[in-house]
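Structure incoming, see below.
A single protein chain has been removed from this complex, and every other one stays in its place.
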Amino acid sequence: MLSFDADQPYRLHDRVALRPEPFGALAYHYDNRRLNFLRAPELVALVESLGSHDSVRHAYDASGIDARRWPSFEKALASLAASDFLVAT
Amino acid sequence: MTALDIPIVAKPDDLVLSAVKQSGLGDQMKRGLDAPICLTWELTYACNLQCVHCLSSSGRRDPHELSTAEAEAVIDELERMQVFYINIGGGEPTIRPDFWHLVEYAVDHGVGVKFSTNGSQIDAAVAQKLAGMDYVDVQISIDGADAATNDHVRGRGSFDTAVAAMGHLRDAGFGEFKISVVMTRHNISQVDEFKAMADHYGAQLRLTRFRPSGRGADSWAELHPTDSQQKDLYHWLLAHPDVLTGDSFFHLSALGAPLPGLNLCGAGRVVCLIDPLGDVYACPFVLHDEFRAGTVRDPGGFQAVWQTSELFAELREPQSAGACASCGHYDACQGGCMAAKFFTGIPLDGPDPECVLGHGETLVEAADAATRPDVGTDHSRTKVTLGSKPR
Partner (left out) sequence: MEPTDVIDATESESEPVADADDLVEEELLVEEISIDGMCGVY
């Protein structure tokens, strides 16, 4: 299994439905039937922006999210990649 | 508002799993969502079987069931609300003449479908068709690991029918379908056999809780598992985390480590039910006026009911522990199942009838015909009674 590399570009898998909710979003993968809760609206915005940046790190820098929160965000993105919700482009 | 220890489904490569002491996710779930996560939709009250414990008292089609056009309009709404998928059931949904049309309509509109069936319509050709369909999952109902045990509650021949359907799905290469079993006093000892059956057919096993709903009210006292059986089941479930439960045994979490799942009542919060007439209920186990939130036939349709119904607003308020407040286990069991309490005629703000600490026992015994509610509309074709024990 490939490990998550924040210096690579990623995007949301096209079989994942992302549905905004008050706390962030629900994400459902129609292929593997997995369900993830994205628990911060800024994470949702970040995920949606991934496809338009050269790397995850660039997307994060552009997001305006406090740099000190990066480790938590990286873990979250890695977790999504591990369940195939994010794919390397 | 209490903070909960939310069990996280542990995956070996889940990098986010850490020593989480408390999570507000359960609280967020309880406060409601913009759309349900799962939605059960009973397409018809018609059924070719007459299972003793049927939660919807099905049998005869109701003359006022939603038309095809009305059903399509509901699907259109679900698409707009971005409901990921629907659990279709009944009665027996496959005997509705427009069943396949509605399944395809849903899938074409981005709504996945999982349907629950007794298997009577799944022959080799239908299995092939299903194997070729994407976004469609199948769940076969069976309540015994052998014909005697199963047919005792589901009727003669029903075991053979279910098993034949499983064989067709396996032979057609459908992949992982589900086998769903309602746990009763007579089949709980067969859990290993159910697992073997699922493995044999390449299916996932799902065990669910027997509730005293619909026709189940009449046989619940006789059929529901004993305390000792509940404990055994709890330990078996912990040892078999790949067996699904639909989170229906969260009342057992008071026995120790929580079972996987949200471990809370989803009714009106993350799930609800649409019945064949378009009435919206909090969950499939409370098809009764008391838990009817509205109808999709009113202006505003399903979305208006989900988002604005008074009943759902009440259910989304923080619930009081009531009589369970002094029990140290309330955080784990949440006072159990609303439907089970309602239909056994015991207070909703108190222990579950099958409370693992036995706090529900005297309440159940004290409840008599006067305190137990009517079962709601009965669509049975004939009077159905439980015969003598299997074998």
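Per-chain residue numbering starts at 1, and chain names A and B are given in the order in which the chains are listed.
Just so we're on the same page, contacts are C-beta pairs under 8 Å (C-beta built on N, C-alpha and C of every residue); 3 or more make two chains touch, one makes a residue touch a chain.
Because the structure is predicted, anything quoted here is derived from the model rather than measured.
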Chains on display which the left-out chain touches in the complete complex: A, B
Sole residue of B:C47, B:A162, B:V271 or B:L311 that reaches the chain not shown, by the stated touch rule: B:V271
Chain not shown: contacting residue from B:P284, B:G335 or B:P353: B:P284
Residue numbers in chain B that touch the chain omitted from display: 3, 6, 8-9, 11, 14, 16, 18-25, 37-38, 40, 55, 84-85, 87, 89, 116, 180, 206, 208, 244-248, 250, 260-262, 264-267, 270-273, 282-285, 337
Absent-chain interface as seen on chain A, which is shown: 28, 33-40, 43, 68-69, 71-73, 75-76, 79-80, 83
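Just so it is clear, only the chains that are shown with their structure count from here on.
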Length of the line joining the C-alpha centres of chain A and chain B, rounded to whole Å: 32
Residues of chain B defined as touching chain A within the complex: 11, 13-16, 25, 28, 33-35, 37, 82, 84-85, 110, 112, 135, 137
Contacting residues of chain A [partner chain B, same complex]: 1, 4, 17, 19-23, 26, 28, 30, 33, 35, 37, 39, 75-76, 78-79, 82-83
